[in-house]
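The complex appears here minus one protein chain, its other protein chains still in place.
Let's turn to subunit A:
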Amino acid sequence: RVSSDGKPPKFQPPPKPVIIDRKTQKEERRFLSPEFIPPRGRTDPLKYYIERKDMIQRRKVFNIPEFYVGYVLAVTTADPYASDKSKRFVGICIQRGGKGLGATFVLRNVIEDQGVEMCYELYSPRIQAIEVLKLEKRLDENLMYLRDALPEYSTFDVNMKPVPRMDHEEIPLNKLQVRMKPKPWSKRWERPKYNIKGIKFELPEHKMKAAQKWSQPWLEFDMLREYDTSKIEAKIRKELSEELEK
């Protein structure tokens, strides 16, 4: 290179290599099932510790996949009254409730124009297999409004094949806005208490404004309702990783 004077060009150090440690990043983002986090209350943590031990035992024997609300799952359960003693149900997960061993999830599907919902207990010994057919997160954590939506949004083929996934890291977010049946609905989903983003409200403007009357904007700043789970989660993650390695 041609230098400005006769002197050699100023030494420019090479750019520092950026080390992206993929292993630690992956561990931080690992999913912790919500039923492990104990609810806020005055019960003895020993109860939750014993429950967690039982949950880990069950997970060692039976694989419960990571799933969120909005995934399409197929669950095979044992039933003495079914042919072949087992029955299979395919549906979209609308909600995950309960903590500890009583954790449940509700699957919804529309079969022969009839909406059916099944509530399963995650740790029930009757469940023989849980397969994730479609990985798709939705805008809300509770899809109960699908009961009042048009049935096309809850229909899933019973013989659906698992959708193949390309990436191993990203879970696609479906920003689908669901169209509803005409009112009355089972709950007034337009109210800010439910904070639903996944519905295309076709209500007139004055109704949407009237619904905002019930908004409680002070709730998010209420300090007595705060429940910081970061330390509890870190402890439980450590416990889980130790137990599962044994």
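As a working rule, a contact is a pair of C-beta atoms (placed from the backbone, for glycine too) under 8 Å apart; a residue touches a chain by one contact, two chains touch by 3 or more; residues count from 1.
Quick note on the criterion: contacts and distances are computed from a predicted model.
**Student:** What does the UniProt entry say the missing chain is called, choosing from "Septin", "RT09 protein", "Transcription initiation factor TFIID subunit 2" or "Large ribosomal subunit protein uL14m"?
**Tutor:** "Large ribosomal subunit protein uL14m"
**Student:** Write down which of A:R147, A:R191 or A:R237 is the residue touching the left-out chain.
**Tutor:** The single option touching the absent chain is A:R147.
**Student:** Based on the whole complex, identify which of A:S186, A:Q216 or A:S230 touches the chain you can't see.
**Tutor:** Result: among the candidates, A:S186 touches the missing chain.
**Student:** Which is it among A:F36, A:F67 or A:Y120 that touches the chain not included here?
**Tutor:** Once the missing chain is taken into account, the touching residue is A:Y120.
**Student:** Of the residues in subunit A, which ones touch the absent chain?
**Tutor:** Where subunit A meets the chain not shown: residues 77, 79, 81-82, 87, 89, 104, 111-121, 124, 126, 147, 184, 186.
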